[in-house]
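All protein chains but one are shown in place.
Our next item is chain A:
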Amino acid sequence: MRGSVLHLTPDNLQTIPVDSLGITLEHFLEAQPPASTHFMGGIHKFLNLEDYLLFFDVRDSGKLQHISFNTDKYVSVVTNQGCRKVTAEEYVRYMNAYNPDIFASIADLITDKNPSLKRVKKSVDRTLNWLDETLEQIKEGIHVFGVVTGHDKHEERVRSAQETANRNVAGFVLNGFDLDITSKERLDLMKISLNHLPKNKPRVAYGLGAPEYVLLGIFEGIDIFDTSYPSEQTSLGHALTFLLLENGIKNEQEKFIDLWDNKYRTDFRPILNGCKCYACQNHTRAYIFHLLAAHEMLATVLLMSHNLFHYLQFFKDIRKSINNNTFTNTAMQFIRASNITDE
């Protein structure tokens, strides 16, 4: 948010093995052009994130903003100071000033409840036009990912995927967040596009955060997940505890513990035994319970440290499992234990 990881100052962030971060333009758009575009040194330096890979997009992938007064020329973005219009040309200009590692091309995302086919076609066309404009104007060395749209119209999703794949993009973004639907429905729509995207370029999915959906997404070909799942859990006072277990014996495991619960008042164990995060190495469940009850900000700092660390560990375990050729079984066991309707 606003170019920082929620709750974490650099000393805390360094204890977590994060190497890339997603940044959102709408957080910087109080002034237009953003004040930070005047900063000599690029966005990495401005945000004190010089050691990280930065991935930029226009709108917050973590929450659905119900606004889209988009035209052929511009996209509307909501900021603290009101609505802003961003054209493709302006967006590229900002990217050239910021110099991120990768950015998602500007897209016409629809938030109307039931758009007509005509509207969806227009959104696919606009997004492709803007992608072409972007590819012409962007500096060498900054990678562009094409955004695959098409809303919930199957043919348009196919068309958008095929056409985007024809462009010289470095990867693809599957943005399901323009739709107010369940994770399962989102994944089903993404599958339609995924079938028409080349396998040799990375595919990013927005809005798939819960662990079982991450696993399902990987089965469908998604490589990178952009999600606010760890942050959301943190704000609820939850500490993540799910584990991807090889030879998954444990069928029943708690996905998280709710540290607002009184039962943790005298529980002097760490959140998760064996976890190497700052919170688990230095503090107890009882302490975090106390901090939450006392409305201390340290609660969210500790919870976020743990949740982010834990979530990244989950992905490490996934990669290891894929390398060991045990992923299919391990993941299916986890999914089955998660009680969702799967294939």
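Just so it is clear, contacts are C-beta pairs under 8 Å (C-beta built on N, C-alpha and C of every residue); 3 or more make two chains touch, one makes a residue touch a chain; residues count from 1.
In this section, contacts and distances are computed from a predicted model.
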Practice prompt. Among "Peroxin-7", "Protein YIPF3", "AP complex subunit sigma" or "Queuine tRNA-ribosyltransferase", find the name that the UniProt record gives to the complex chain excluded from display.
Written response: "Queuine tRNA-ribosyltransferase"
Discussion item. Considering the whole complex, not just the chains shown, which residues of chain A touch the missing one?
Written reply: 1-11, 27-28, 30-31, 35-36, 38-39, 46-48, 80, 293-294, 297, 300-301
